[in-house]
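What follows is a short report on a single structure.
Every protein chain but one is kept in place in this view of the complex.
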């Protein structure tokens, strides 16, 4: 069986199509599938941002005061890290389509995973600082206004959910690296590469919106 | 093979030729437990789902029985208040998330969707298996919550009761529902990709059977509504277990926001339950009326319109909640609009009967019952969409009766209609028709006796979720409880005779109802590969008129029955 | 039209709104019954006439029966449904805002009881007395979870939300005693969270009211001051500071330093506020600062009235004084923005500010 043939799964292998056509159709189906899932995720994070919007409208002052307490340096650094990981992910996804770019693909995948880990490390440092500053909602919360606790409830929840998504992304990319190292032909044109990196891109986009929501509110004045 | 009849490629092979050199049926394709638990065959996964949801149907049913038994008298005489609250919560949670929502899509949908469009399997078979495990895992988590001591929030999990005040196992149950939500999303993605990518040659969008359209539109709701439920439940867990305040009113949180998010999912969830039912009914009515569906394209548009507009109407659950009166009017208006496509469907089914050759086999009895019950359920929905009436009957037994007419009267009737209709295809066995008809009729009358009195009790002012109630409502509750006993018997009957038929029923031919769909153009039960050869579709579905062209260019010779061994 | 439904199927109707709801309910029931009869009638007719083997005509459908038919019944249902929407909505809009002169009643729900207080000062638990024919505006809140205030005979229901206020109103048309039920699931004894609304003739109501303990609004003001000026910080039961509780001390004799006693009356309380170190009760340190110049005479009067009533009797009011920011369902405390009179409850309750 050819390299492409090995990658065709049921039921795409029984459509009576030639190998290359079946492979292309399977890839296109998989891409569509992950986009449908991303649409679903848009609703998931949409609901989270809706909560943010409604609560901020109801408690504008408390939210501004609370957002000033987040560490904008960590936040901006992390945004830059994730945007850069988006770059490497995109390059990896395009390079994986070319036969001769296996090394580039692997390096970019590795860089993507590494940047993801760096993000989590920075996030961990930030969490430690937040805990030291008593920014965890509860009786020892640092700010006087009660609704400020809502902001930090949202902060911990949204960053936590995002971190879980990112960790899944790191796992997926790590799996691609492992498979790609073992089997020289596995990466080329494989739908799984594109799927993982599209998911990565979406996690990126979520953070792009979390950044102004969590770090930029209430900075002026 | 020497029979002269085999000269025509499109006819069935002689039954005596059964040991043809053809694949065994999906049931005979592996006999170990592992061959079931690790299967990627959509048909076997459908059976796995059927086992799980049947179990949960009876779990929820037992809870309902105890609730109805308790309500026989106005006083508390069977269980205490906390137990009662846990019973109706269990009933709601199990029936909504572990029976109704997965019921038709994951069993008949899984089994029939690829067969109806001429595909070998769903687009992502492994994902399909993962969905089943997620569904099972969610169910077990919820069951664990019940065994640990139960949950008493009602299926709606309203904050701040669920986050701050309830002393029951909310987190565990909520996690169970959350996990089953992921299962639902995965199923939705799978169905959508399958319909887009794996239709057989000639199976254009407007040749799809309405059941496939129903699965497709249901999947849209799966994918687009369920994530919002996931967020809502995550927030409940975060607030309850990690102390992250989001809805806590003491710190400025807004419980009405929770209700918005909850109903953004849970109203479309009603359409998740009823759209597949509509799909089943369209298949059954056309077959037993021997008539093409009246207004096929309008039926399709109606399905799509219900799935779309169904997302805009959630606020009618919140008219008395303190929501803004302006928003209430907008939601009221949209709720009236969504009733229009439902009405169109009812009229079209009725018109399909006109000039038919109507037979009254048991699936058709269920389908005709569906028509009546769905009409009553839908029209009482208009009462609830009218703000002043809703203010009176919201959270009373009127609402309980209304949604049971839709979810039980319509959806469960359709579930049984479909189960009987496709039973020969799924199991390769015929069920005892007389018993099936008796159960269908008993179910219809038992249902009406159970739930119609609840409309009256509700209008008279009996609130729902009441353990004890003012004595003037007793007569209606006695009627309702009596009906519930009939209904329970009617639900147990199919369990008995269908199980019997699996072992002792006569062998089913490939197309016992002389139906027109692609799923009947293969053996009963079908082989692992679904079809013999590559089906090609030539015409519209519901080809029941003698004058029309044969719909399907048939495959090589098909054995007249699948292998059960 | 209301007469079409037999009496035992009709809940008691005792408010202006109830009559309107019953009218549209009956109308909608008739329309629905017509549609159900039409559908079931057609299904049964077709099922009999076109049963398998009957001799009815099975030919092509007449050309009339085609997409025109579809469009026809789509338009017809849309028209009927929009008509019902218009009808229901016009009733809703017409009845949304309470009349300006409505009597005001505060309702506080908690697990599992209703506490009501009318503007005239009468305070009740699980009961509400109102005069017949007078519009009554309800301002609801909750101390714990969401409850829902439901009087079936008035066709009236409104959720009571924690830390927020909601409003609704009614005008009783019949005297008698009516169920008050909770319809939002609120925990163990949800189904026992019952009460009565007693509608009385105005003169009976006046008599009932005059038999209630006297209220002049001073005590309420005093309670706010008690919190606002920091009295409660030391004198509350849960306080860490060692200060006497003031609950129920009115009229009592208290022991003072040097074997004296004093009766708690207006003069003693006034002295204790302005010159606290003079007559300290035995067992307490003279740690209270003087409020000389910090309270006006009127404010002292209010505090005295509050203590006289009993500091443990008024938590109802306390639960109603919310931070405006936490209160988005409620009409504001002051400076309300202009509203459309058709849609929104009437002018907000002006709470007296210290």
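For the reader, a short list of remarks on this structure follows.
As written, the chain order gives the labels A, B and C, with residue 1 at the start of each chain.
We adopt the following convention: a residue touches a chain if its C-beta (ideal position, glycine included) is under 8 Å from a C-beta of that chain, and two chains touch if they have at least 3 such contacts.
In the analysis below, contacts and distances are computed from a predicted model.
Between the names "Citrate lyase acyl carrier protein", "Oxidase", "NADH-quinone oxidoreductase subunit B" or "Multisubunit sodium/proton antiporter, MrpC subunit", the one given in UniProt for the chain missing from this structure view is "Oxidase". Of the listed residues B:196, B:437 or B:507, the one in contact with the hidden chain in the full complex is B:196. Contact with the undisplayed chain is limited, among B:208, B:256, B:400 or B:456, to B:256. Only one residue in the set B:122, B:186, B:228 or B:285 touches the chain that does not appear here, and it is B:228. Only one residue in the set A:80, A:121 or A:164 touches the chain that does not appear here, and it is A:80.
By the touch rule set out above, chain A reaches the unshown chain at residues 28, 31-32, 35-36, 38-43, 46-47, 50, 53-54, 57-58, 72, 76, 79-80, 83-84, 86-87, 89-91, 93-95, 98, 100-101, 104, 198, 201-202, 204-205, 208-209, 211-212, 215-217, 219-220. Residues of chain B that touch the chain left out of view are 196, 220, 224, 228, 254, 256-257, 260-261, 264, 311-312, 314-315, 322-327, 330-331.
Convention: only the chains that are shown with their structure count from here on.
Taking each chain's centre as the mean of its C-alpha atoms, chain A lies 34 Å from chain B.
Between chain B and chain C the centroid-to-centroid distance comes to 40 Å (mean Cα coordinates, whole Å).
Touching of two or more other chains is recorded for residues 58-59, 62, 146-147 of chain A. Residues of chain C in contact with two or more other chains: 325-326, 328. Chain B meets chain C in the complex at residues 81-82, 85, 152-154, 156, 158, 160-161, 164-166, 249-250, 252, 254-256, 289-290, 295, 298, 320-322, 325-326, 329, 332-333, 336-337, 339-340, 343-344, 346-348, 350-351, 353-360, 368, 371-372, 375-376, 379-380, 382-383, 385-389, 391-392, 394-396, 456, 459-461, 463-470.
Only residues 9-11, 17, 20-21, 24-25, 28, 32, 35-36, 39-40, 42-43, 46-47, 50-53, 56-59, 61, 65, 67, 69-70, 73-74, 77-78, 81-82, 84-85, 87-89, 91-93, 95-96, 111, 144-146, 148, 150, 152-153, 155-159, 161-164, 166, 179, 181-192, 194, 325-326, 328-329, 343-344 of chain C touch chain B when the two sit together in their complex. The part of chain A that touches chain B in the complex is made up of residues 9-12, 14-16, 25, 28-30, 32-33, 36-37, 39-41, 43-44, 46-48, 50-51, 54-55, 58-59, 62, 137-138, 146-147, 149-150, 152-154, 156-157, 161.
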